[in-house]
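First comes the structure, then the notes that go with it.
All protein chains but one are shown at their positions in the complex.
Residue numbering begins at 1 within each chain, and the chains themselves are lettered A and B in the order written.
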Amino acid sequence: MANVTFRNVHKAFGTYVALENLDLDIRDGEFVALLGPSGCGKSTTLRMLAGLDFPTRGEILIGDRVVNDLAPGKRDIAMVFQSYALYPHMTVGENIGYPLKKRGIKGRAREEAVQKAAALLQLEPLLDRKPKQLSGGQQQRVALGRALVREPQVFLLDEPLSNLDAKLRSYMRAELIELHRRLGKTMVYVTHDQLEAMTMASRIAVMHAGLVQQFDTPDAIYNRPANRFVAGFIGTPPMNQIEGAVDGGDFVVAGHRIPIDRTAFVDSLRDGPAVLGVRPEAITIATGEGLPATVRLAENTGHETIVTLELPDHSRIAARVEAARRLDVGHNVALRFDPAAIHLFEATENGARLNRDETPASVIPMRSK
Amino acid sequence: MKLLRPVLLNVITWALVLLISFPLIWMIVTSIKPQTELFRIPPTWLPETVTFEHYWRLLSETSFLLYFRNSVVLATTTTLFVVALGTLGAYSLVRFTYRGRETLAMLVLFTYLLPSVVLIIPLYLMMVSLGLSNTLFSLILAHTTFALPYALWLLRSFMEGIPEDLENAALVDGASRMGAFRDVIFPQLLPGIISTALFTFILSWNEYLYALVLVNSEAVAPLTTGVMSMLISAFNIEWSLLMAASVMMSIPLIVVFAFLQSYLTSGFGAGGVKG
Partner (left out) sequence: MTAIATNIPKSATPPLERAYARLGVLLIAPTILVFSLVIVYPLLAAIYLSVFSIYTPTLQGGFVGADNYIELLTGKAFWNSLKVTLIWTVGTLTLQIVAGVGLALLLHQNIWFRSLARSLVLFPYFLSTVVAVLVWKWLFNDLYGALNQGLMQLGIIDMPLDWLGSMPNAMIGVILVGAWKFFPFVVIAVLARLQTIPENLYEAARIDGAGPIARFFDVTLPQLRSVLTVIILLRAIWDFKEFDLLYLLTGGGPVTSTQTLSLLVYQEAFGLNQMGQAAAYSVGMMLVMLVFMVLYIRQTKEKNA
């Protein structure tokens, strides 16, 4: 059993608080991504799990063992570093064999294990090379090989793909998913790239300012963002957030009324200031009835067009339309929102979502690229 | 015009280079001139007769070999002692956190700049009271005062150049801190250690003041004070002999320059002069 638990973990560097009251339950065999902008605490979380940093208080468990006081090498984990951290003076074979050597595995047993890991990652012809003689992608695979040669309980991956070019990155994403499926081991994956998190993880912990904002499946993160930060972080472009006020059965923005279904929201929803969230793909651009807006920019990416629209209060939102659609800049249009895809948030800086969560997830299919 | 400029540049540069090297060339030229040719006016810019008699006399009739041996023992021991301490100390200063670490690093830098004459009086008293005066050991201890801060400072820079994740990877792979040091950090630090060792050796080899104050017996005198005493003791200064001694004294340096120069330049970068 190798579930990973953070129990009320707190981390401060001097007076700077890096993590506050972190509670995470990662199940055995799960692929969890820690996602967030730089400085959000995701790397600190991973480094504490690895034993390279120490929590100020709280407990970290791997399986049912509290590992706080265990040296990194005794935690039965393996880690892939962003820089790969391959030992420059050792050959590929020695690099992969190093964790075994440190565990006293010798001779044929070690050789076979190295061979097996090398075969899994197609590294056999490179075993005698030094890391310097390898391409970035090959180095990346050696780092993976060194991690999996020992068959640890938990894999920790710290932005492992960020140094690869776009093409190799998408190839390695597929490789990692396949690897996880085959090994069935718990994986904790730190990234700032939402695409990696959304495509690979079974659950994502979105982190910001030392706090876990939401810990849920990619689908839930996308369709039921817990608060304004998650809404504004996930999706390209992210969910639009329109400031206004709830007034009876309507959401009022700059004097225009957008009808909402009050039963879809929590009972505590009161009239007054709120933020309406709507994804770009849930906006229909038409003429006549609707929220008036002016087209400011239309970016055609080939398979779709992202339209930037200016609302009467001069705030801007983005809408996604099919590529063939022609929209002239400066043109006045009317916007309609899919009523089932309307989110409401508290009007505070990182306001919580006010939708009733037992309502079925919105019907918008998760976007894939 | 296009062709002339590089030629001019070369001529000027090489003229300056030769001017700068002239004292050294003159040292070699003098050392192979016979005594009679030395005091000719005007001097012969190139020797008319080449002789190695001064070198032979230096080795057979003076204590030069004894001084040389003393210097080798002194510089080698100082280097080994200081580099061993410095390597562990630099590892501690760069890769560990404990109270007072920053203050300690600043203290190292401060002592690196400290003038020797401030320490020489108490050190002299200390060696006398410990009964260590006139021993090579007292010189080794004294050389530590400038060599250790220097080596620590240099090694600290080299250590900072080793990515922290390398050590972290070794820890995760099952190594202890010292295991990671042995398996990963030490091999990476080795060029820096060699560079530091060369600098320390040269510093110790060339040191004069401590030897002047702490040692006045010929048996333990290193080259610096030993060769200078040959200048002072001789009634008639034998310049050829002294120049031969100077050449011989510079041999370790010439060896370093011929084979290990890249280590010297890399040490320079680490020694706190990268802008």
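A few comments on the model shown:
In this text, contacts are C-beta pairs under 8 Å (C-beta built on N, C-alpha and C of every residue); 3 or more make two chains touch, one makes a residue touch a chain.
All of these numbers come straight from a predicted model, not from anything done at the bench.
Summary of contacts with the chain left out: across B:Thr30, B:Asn168 or B:Gln188, the touching residue is B:Thr30.
Considering the whole complex, the residue from B:Leu9, B:Val50, B:Leu65 or B:Ala219 that touches the absent chain is B:Leu9.
Interface with the hidden chain, as seen from chain A, comprises residues 51, 54-59, 68-71. Residues 6, 9-10, 12-14, 16-17, 20-21, 23-24, 26-27, 30, 38-39, 41-43, 85-86, 88-89, 91-93, 95-98, 101, 104, 106-107, 109-111, 113-126, 128, 141-142, 144-145, 148-149, 152, 177-178, 202, 205-206, 208-209, 213, 223-224, 227-228, 231, 239, 242-243, 245-246, 249-250, 253, 256-257, 261, 264-265, 268-269, 272-275 of chain B touch the missing chain (whole complex, contact as defined above).
Keep in mind that, in the parts below, only the chains that are shown with their structure count from here on.
Chain A and chain B, compared by their mean Cα positions, are separated by 56 Å.
Within the complex formed with chain B, the chain A residues making contact are 50-52, 71-74, 77-79, 81-83, 85-89, 98-99, 102-103, 146, 156. Within the complex formed with chain A, the residues of chain B that make contact are 163, 165-166, 168-176, 179, 183-184, 187-188.
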